[in-house]
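Of the protein chains in this complex, all but one are displayed in their positions.
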């Protein structure tokens, strides 16, 4: 009983911490977009989270873990109510997918289609890969990897399951949406669109960072499985991400506060197997990778991913999935038991499912109902055009 | 020893989470009022919390639970120091009463009388009903309900004990204060007073939402009693509140972020007995109820409850108290063991004590010292007139 109570408490705290991360996603976006789109950022996060809760409760969780909650409370108590907290914990992960996407598609996406996309992704696309990596969907995949390469695909806390999925899904949405009006001049030069509020951006980053320790440590899912290694590796990867971003990003606050997150994205997969010094390196590479790729997106590739969620989650996540197969080896002071090949294959599989799922969901929605604001609405800003209110109504009503 | 340590840890985390909710109350109000009253919002919350701590430590907790801490540490250790953490946990609930009231009386209440009212309410009014519902005051009430209707009045985490009390107490204060100057035109039309800062409002809502999982789950008060059902029901009610507010409130960010709170208010009472789908419905009804009642207050009834704390806590709380008696039944997949009649009676009793206590406390204070700012002070704003500083001093000092 105490054991069960302890595990429930443990998972509950993890769930609460990852729930808080959604406020972090919201403020990271509020600070990064222009004032005229701040309300929309807040609304997307809380609404997408809520619709995701329902979609994952009714469908998604069943797809990944073959457990349904559609029975009376007495029957649920027989299963053990810890299953319910596990659902809550994993829902906060699942709902991170639309929260990640939200930052990429900011400032020009319609509201209702995105709400529908969130429901579809969390009900169908995400749980498919989640079930393969962590759950009960297509067990043959993990079995084959294990028999072929000596170890299953290892993704302790979701560098690939959550962040690669979110980042690459966002990429499809960003590409199907197209760039913001006024992002590039007629001759293709980047036109600066400055963020509105660095303190809010930093607040979002801090909330995400703190919550991340629930995301990573509580991924053990029981008090028996908890290890201090996961906590310290997360810490070291965060520090590595910040310090690399400080150097590569030349003291820029946006890069540095995102650098912490890049490090944390990358350490999820291997946080239970690499050495803290390995984690420091993994985080530092992720922080640098994020900045380089962010700049390439904006300047060269003309991918208008507003918050850089594809570099941040998609690329740093893929790096994390692979790095787990490198720094997890005993030769590099790691714990061992991971396979480089399985990590590569698992990561590529995650990318593939995200790309296919994303082009399907956003492609169909674009064809059926349109996913983009009109030129006028985009110019006016999502706040006034969708929500009929600005972020600072008192100020804007002044003569 | 480990059991005791575990329970202390469990309750402590709950207390810390509900303590954090007070920052949430503060920012919800900061964002909802005009700039000239933001400092006052912050000051009321932290000051009322502090005076409540002293009042509840010396008087309130003793009234409800017949335990006094006025003895040396050695004697306290004999009782077991978990009693101290229980005090801390329950203090964070008690102090929510003035925090709820604060949002209703914003923009025109004097500071010192409200501080005194907070002390009186937390020392005397709140613990009376708290003791009846949860503690050792008038045990005959619960015994009579049980013998008459087969079950005691059930309020797991305080839809009635905390939110009905806070909301209806606020209603008395709001009515005794009167409407803000300039709220209605001479022919009785509502004049819009726009909120100052939607991001701060949303920040407050998020802090409250996350903290609420401590409010609800830790109400089990021991690791043995903890159940995953409470956590998931809170989650579902929050989602229901958001989604209903999204539809009924037409994408308005204030309504949607308060909708989450309305759902959470309503689920407190029955979160340990209803099914998650029941919780979804309870939350959705609460979210819709809040908006409808808020609009009626402002437009029809001319109750100038600035943040809508009476609809949010008073009405959604009453709905929660009653809904527990409906959705808790086994016929609706609930756990059973609750009585519809006991819920009605308990809820009405909570409302009555709040109304009587509120009219007494605020009525006497109004007669003795006055509770309202002068016309000039109200016009200037509570920040400059009471605290001699604005929320953004650097800006306001610019030429």
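Some observations on this one:
Think of it as A and B in the order they're written, each chain with its own count starting at 1.
Going forward, contacts are C-beta pairs under 8 Å (C-beta built on N, C-alpha and C of every residue); 3 or more make two chains touch, one makes a residue touch a chain.
Remember, it's a predicted structure, so these values are computed and weren't measured experimentally.
Interface note: of B:15, B:128, B:217 or B:284, the residue touching the hidden chain in the full complex is B:15.
Within the full complex, the residue among A:43, A:243, A:315 or A:371 touching the omitted chain is A:243. Touch with the chain omitted from the figure is made, among A:59, A:190 or A:229, by A:229. When the omitted chain is restored, the residue from B:62, B:153 or B:200 that touches it is B:200. Looking at B:91, B:151 or B:361, the residue that reaches the missing chain in the full complex is B:91. The set of chain A residues touching the chain not shown comprises 2-3, 6, 10, 13, 17, 34-35, 192, 194-199, 202-203, 205-207, 209-210, 213-214, 217, 222-229, 231-232, 235-236, 238-240, 242-243, 246, 250-254, 256-257, 260, 273-277, 280, 330, 333-335.
In the full complex, chain B contacts the hidden chain through residues 1-2, 5-6, 8-9, 12-13, 15-16, 19-20, 22-23, 26-27, 30, 38-39, 42-43, 46-47, 49-51, 53-54, 57, 69-74, 76-77, 80-88, 91, 111, 197, 200, 203, 386-397.
In this text, only the chains that are shown with their structure count from here on.
In the CA-based superposition of chain A onto chain B, the rotation angle is 120 degrees, rounded to steps of 5. The geometric centre of chain A is 33 Å away from that of chain B, both derived from CA atoms.
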